[in-house]
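Apart from one protein chain that is not included, each protein chain of the complex appears where it belongs.
Moving on to subunit A:
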């Protein structure tokens, strides 16, 4: 009997796997559920981090989750944070465990070509960096011939390091991979790893949040660029387009100087361009399956892109990463943060 039961259960599981969301967009599921399931890291200060003092999730990725919840459901608190690791993040989206993932994920072709996901616009421009303990006396990447360099498993850094060794003809250097940043940092501190390598923002965050930030040295070298973007399940353009334009709305809001503070003022604005973005007197929201004021909702919840950046990575944070002169600045200031035309 139990065998039969197990078999029937198995078949139903198989059928439901096949039948799952044959036509419905994730957008409809989220609205029906009333809660956004958002995949984030919880060990990456500045991006997705559980602040143990307040018990709240904080970070750039976390704010994007809130912005999406506000834009889709009209309430930034209607979001459930699901912790994903570098390894589990893709499967989490593929199995519908989460609706969208914002987890400092590097956009690269293999990920879109062979995993059934679609990336959202770049929301942070990072680069692969190297951090050593200051006492080691290493000043540049070139000093690390023969060293053991550690990184996280499933990250783009694994192949970047291998490529860097090869380019320099280093034969004895080793890459050692750990499950998460916590173990990686512990291994660096113990001395097992001569250096740790991951995205520069994460290095700055871990050094900045440690008891003695001066013990660590982030080397000047940038091994590779790593543009971050959220991602959703592939072939769901309704959901993907809605989220893309939430991003662009936040970018455009910074350019048009619409902030969390002056949003109520701006909603009264006579400027037709501002009205279009905020959906005053009809916008694009309805056609995306959202409300017309979706950008306004997102700005009310977390502010424009510049405000999100400053809150999590700005001068008042432990891991201050200067925007000026980097691609993370607005295009009007020589950066790469750019929104298509809202007209």
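A few notes on this one:
In the analysis below, a contact is a pair of C-beta atoms (placed from the backbone, for glycine too) under 8 Å apart; a residue touches a chain by one contact, two chains touch by 3 or more; residues count from 1.
The criterion applied here is as follows: contacts and distances are computed from a predicted model.
A chain of the complex is left out here; the name its UniProt entry carries, from "Isoquinoline 1-oxidoreductase, alpha subunit", "Serine phosphatase RsbU (Regulator of sigma subunit)", "Export associated protein" or "ABC transporter permease", is "ABC transporter permease".
Taking the complete complex into account, A:176 is the one of A:134, A:176 or A:330 that touches the chain left out. Within the whole complex, the absent chain has one touching residue among A:43, A:123, A:194 or A:317, and that is A:194.
Annotation for subunit A: contacts to the undisplayed chain at residues 7, 10-11, 14-15, 17-18, 20, 22, 86-87, 90-91, 94, 110-111, 113-116, 144, 146-148, 150, 153-155, 158-159, 161-163, 165-166, 172, 174-179, 183, 186-187, 190-192, 194, 233-235.
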